[in-house]
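The complex is shown incomplete by one protein chain, all other protein chains being positioned as in the whole.
Showing chain A:
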Amino acid sequence: MMLAAPVIAVALTLVVGAVLFTLLGHDGLGAILEIFVKPLFNPYRWQDLLVKAAPLAMIATGLAIGFRANVWNIGAEGQYILGGLAGTGIALATLDMSGGWILPLMLLAGIVGGMAWAAIPAVLKTTLGVNEILSSLMLNYVAIQLLYYLMRGPWKDPMGFNFPQTAMFTADQTLPMVVPGTLIHLGVPLAVAVALTAFFVMTRTITGFQMRVVGLAPKAAAFGGFGAASTVWIALMAGGGLAGFAGILEASGPFGQMVPQFPTGYGYTAIIVAFLGRLNPLGILLAAMVLALTYVGGESAQTTIGLPSAATGVFQAMMLFFLLATDILVRYRVVSGRAAPKTARAPGKAEAEAKSGAKTGETKVVTA
């Protein structure tokens, strides 16, 4: 049933979404078809799906490692931006150089940048006990302001007609395409490789075991010799590192430069992906495709049937909402309150009746 919950959630999202947009005066059924069905049958859209799904899967994989251990890193958006910025820093410093070492260095810088940003909530949590949900979330806004400052100040392209953006990356700083003639860049197979690696780590290594034990039974983890601090660090470094990696892959791939529009909410959507994928790296690959569909379909629905751009967000939010709801309902059962028969409520009274021979207890209620 735990595996059925995401399927039910997606189905409910489609049904309720159709009703909702019909009530709002749109063609509800058409919107569903446009967003969730048509991109699947349009081979030209498949590459878009993969390109959108890759960063979502990569970030969600990192988050899921922490979520398993109940470390709630909500700051993937900021870590994604910092990863992009760190890699961009390398790119801007090497604009005049060439060589195969530049791109790997940028990617490494991206990972380190994301980790560094995630290290802030990790330090706060392990030394002062600061709740990582709040600290990591708030750092997202700091990261966005840092991005805006760099775009409008020090990193602005001197030849860019005063547009707030960096210079275009050189060929040595851009991700190669893996399928010639398409948009499918190196980040797509990398995302799959990361998910497979994470699957191995979570199921076959002591580190993965540690994360699972901490999530299931924190006291047992302490008994087993897994420190609370090391768990927080592993969780945030995995989440931050992979978010930063996704960030630099986006910057050096689809963007090819750094722009203020760089953050597109992948860091938040990845939270939905992680849960929809049941915190399992393989499930996350599938869930990333579903969420990518809302992006790709949502964009095309804007032009074809004039759906507002907010529709994408509405569908994503509904999906998380229904997922959380079905998770609860899979585990629990709604029981209507049934009061005990009045006569039997007060023990004294029941006793009196029992003594007088009244069969108070007989065939009262039998329910399954």
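By definition in this document, a contact is a pair of C-beta atoms (placed from the backbone, for glycine too) under 8 Å apart; a residue touches a chain by one contact, two chains touch by 3 or more; residues count from 1.
The definition used in the following text is that contacts and distances are computed from a predicted model.
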{"item": "Undepicted complex member, UniProt protein name, chosen from \"Beta sliding clamp\", \"Phosphonate C-P lyase system protein PhnK\", \"2-hydroxy-acid oxidase\" or \"ABC transporter ATP-binding protein\"", "value": "\"ABC transporter ATP-binding protein\""}
{"item": "Contact partner of the left-out chain, one of A:M97, A:V179 or A:I206", "value": "A:I206"}
{"item": "Residue in contact with the excluded chain [from A:V37, A:A220, A:A310 or A:L329]", "value": "A:A220"}
{"item": "Positions on chain A where the hidden chain makes contact", "value": "204-207, 209, 212-213, 216-217, 219-220, 222-225, 227, 340-341, 344-347, 350-351, 354, 359-367"}
